[in-house]
Every structure is written in C-alpha cells, then in structure tokens.
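A single protein chain has been omitted; all remaining protein chains appear in their positions.
We just call them A and B in the order they show up, numbering each chain from 1.
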Amino acid sequence: MQAIAAQVKEAAKKLLEDKKVDLVVGFAEGSLPLRGTPFFARTPEEANQLTWNRGCENNLANFLRKREGKVAVVAKGCDVRSIVALTKENQIDRDNLYIIGVPCDGMVDRKKVGKLLGGKEVLEVVDQGDTIVLKGNGFAETAKLADLLHNSCIDCRYGNPVVYDELIGTLMPEKAEEDFAEIKAFEAKTTAERRAFMTEEFSKCIRCYACRNACPMCYCTECFVDCSQPEWIGKSAANVQDNILFQAVRVFHSAGRCADCGACERACPMGINLRLLTRKLVKDVKVLFNAEAGVSMDDKAAMATFAADDPEPFLVKE
Amino acid sequence: MERDPKIVAFLCNWCSYAGADLAGIGRIQYPPNIRVVRIPCTGRINPLFIISALRHGADGVLTSG
Partner (left out) sequence: MSTKPDKVGAVLVVGAGIAGIQASLDLAESGYYVYLVEKSPAIGGTMPMLDKTFPTNDCSMCILSPKLVECGRHLNVETITNSEVADIQGEPGNFKVTINKKARMVDPDKCTGCGSCAEECPVKVDDDFNQGLNKRKAIYKLYAQAYPNAYAIDTTRCLKIKKPKACGKCLEVCQANAIDHLMQDETLELQVGSVILCPGFEKYDVSQLWYYGYGKLPNVITSMEFERLLSASGPFGGHLQRPADGQEPKKIAWLQCVGSRNCRNEHGYCSSVCCMYAIKEAVIAKEHTKYPLDTAIFFMDMRTYGKDFEKYYDRARLENGVRFIRSRVFEVTDTFDDTGNCQIRYSNEDGTIVTEDFDLVVLSLGLEPPSGMVQLADKLGLELNKFNFCESPSLTGVGTSKPGIFVAGAFSGPRDIPETVMQASAAASDSAAVLADVRGTMTKAKEYPAEKDVAGEVIRTGVFICHCGINIGGVVNVPEVVAYAKTLPGVAFADEKLYACSQDTSAQIKEAIDQYGLNRVVVASCSPRTHEPMFQETLKEAGLNANLFEMTNIRDQCSWVHMQEPEKATAKAKDLVKMAIYKSALLEPIDGVTLDMNHDALVIGGGVAGITASLGLSKQGYKVYLVEKSAELGGIANQLRFGMRGEDLPSYISDLVAEVNADANIKVSTGVEITDVHGFVGNFETTLSSGDVIPHGVTIIATGAREYKPTEYLYGQNKNVMTLLELESLLANKDSKVTGAKNVVFVQCVGSRDAERPYCSRICCTKSVKQALKVKELNPNANVFVLYRDIRTYGFFEEMYREARNKGVIFVRYSADNKPVVEAGADSVKVTVTDHVLGIPIEINADIVGLAAAIVPDKDTNSKLSQFYKVPLNQEGFFLEAHMKLRPVDFGTDGVFMCGLAHGPKNLEENISQAKAAVGRACTVLAKQSISVEGKSAFVNERKCAGCGDCEAVCPAKAVQVDAIKKVAVVNEALCKGCGACASTCRCGAINVKGCTNQQLIAMIKAL
C-alpha cells in the first residue's frame, strides 16, 4: 500500500511538472485513519499530499464531470467504470482525462471495523496484506481484511481498471462470476414480504438525498424529485410510499449505468440497504441484455438501445 | 359494493387511438371505465406518467401502441 501511495505521488508530480495536466484528483490522508479524503493537487508540491490506502473508498468519477482543462485521476476499478459510463454520456471528455489506474482489492468498511471493536476508536492502522492490525488506546487487534471490506468490494469483479493511461501496482487475477445470491433471495420473497421489507426500510429515509449526491451517475441538473412542473412525486419524507417511489425511480434511472460502486449506500446516514435495489437492476440488465455498465468504451447504453432480439418478457405472448 | 375501477389509457394516436376510434365505428361496446390520454406515439409514455396516474388514483393503467 505504501509503495503504491509513493508511486501515485510520483506519477502525479511528474504529470504536473511536465504540465501534462492541470489537476490531479486523488486521495489525501484524512483526519482519522481509514479516512482517505478526495484531494485536488494543482502543483507538484500539492501532489506530495496524495496517498493510497484502504480508506480511499470515494468514487472520484464524481469530481470529473464537465471539467475545464486537462485532468488526471487516481482511479480504482469502480471509479474507472463510472468514468467510462460518464464518458459515453458526454460528461467526461476522455481526451482531456489521464487515468492513473490502481488495481484495488477492496476498501475497508469502517462500520464493520466499528462493529468488530465494539465502538473503540482506531488511531493507527497497519496494512499487512491479507490481515490488518487495528491499533488504539491500549489495544491492537489483528483482523482478516476480507471480514472488513465493503460489501460492494466483496461483490466487485472489476477491481482492475478497465481503462487507464498508466497503471500503478499489478493487475489482479480475475474473479469468478458473482451469483447475486442476496438478490435472488429477495426475489424469492412474496410480493407482500417485499412490500413489508421496503416499507420498513424506507420508513427510515429522511430524504437527505445523500445517496443521489454520492452517486456519480446522478448528475441531472434538476432531479425528477425536485421538479415542480410537473410535480412527479411528493417531497415529504413522511410518506413512505413516496420515499420508495423516489428510490425506485432513481434506481430505474441508473439501470444499465450503475457500476455498483456502493457510493449511495455508504453515503446513507440512515443505513438503508440501497444496494439491494441498485443490484437488482444490475442483475436484470445483465440477465436481460447481457450488459454491464462501464466495462467497455464500445458498448452502447443498454437501456437506450433496441435490438430485434431483445427479450421482451413483459409482452404477453399467446 | 360493485367494483368500478378507473383506468387510464395511454393510446398512440396512430394505432391504438385509431383502433379505439374503429371500435366506435364498429359500435363495439365496452365498459366505460377507461379514460384515454392521446399521445403522439407509445414512445411518448414516460414511465413517470404511469406512476403519476397510479399516484393520482387510477386503479389501472393501460398502455397500448
């Protein structure tokens, strides 16, 4: 990790020194361990603050839309998928973007750490590869990395950036196809059960729209929720049906575009299981159209392309 | 109580709306529960229309084109 962090620093410095780019978007150390914070380096000196660790979870594609000038980004697999998706949607000019690709085998979920430590504060983290040592006042706990990763990282099959101009670190072996087990389990429930679950889950929603803000694909100038002419849905968090509707439509809007980076779920202050919905669509798009968002610059947008052999299970055939 | 649902129908001007006209010309009798919204093409049906119709009390939505 430290080696990668140093290489990132070097690469960024060089790009800025050579004036190849005006800006490098990456991560700096946050105020707490495992809290990488997005950082904008405009000079070689600022590039010194760049780093790489298990806390660089944010999707940096969010900061790349419609930027002036040449920009470089330190991007892990999910960032790159979003970048690809956004490029195809005219939000990023690939010609002006330099991707410093970093293969990523997962970021640490602080909620899992908190749970493991029973709420004790971590002051220092030592990355040992497969294990990780969490140190604090009077304790040092060693944990398996796999137990602490974000769920989205566990499910991720695209830790290797699919597109890059420069690669730091080494590419990882490919992972097996994921099975969407939790989605299948959800689908197996009765309508009533699903409704009960959704109602329960979305009674928590406070309509802070953090999910929307965290999502790299939610970039509408005016979200349909905010539209008042016409008013598509109610804006009060008190109405659970409207809360569900909001998320359902948001998820539909990201069908075929969502890279399953998990940013929405990480951003939710109420702990709503948002990936259940986003991944349902990820699965459907994969099953129905054999498409995955942001894995190739050539693929056409799954939901905006009609092919004569598209499955149309919604059509009742006699 | 007798069920008397309200059904909002989004009909394409060129085919199903014309078909509904034809049903009239043929005097084909059907229940009067349907309220037709004429649209220029089925492609005009924004999914949000369907949701909106249901939110505003429609018991069913028919899209046809």
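To be clear about the criterion, a residue touches a chain if its C-beta (ideal position, glycine included) is under 8 Å from a C-beta of that chain, and two chains touch if they have at least 3 such contacts.
All values reported here derive from a predicted model rather than from experimental measurement.
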item: Residues in subunit A touching the chain absent from view; value: 66, 88-91, 219-224, 227, 229-232, 253, 300-301, 303-306
item: On subunit B, residues whose C-beta touches the chain left out of the figure; value: 6, 8, 13-14, 17-18, 20-32, 34-41, 43-49, 52-53, 56-58
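By our rule, only the chains that are shown with their structure count from here on.
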item: In the complex, subunit B residues that touch subunit A; value: 47-48, 51-52, 55
item: Residues of subunit A touching subunit B in the complex; value: 224, 230, 232-233, 245, 249, 252
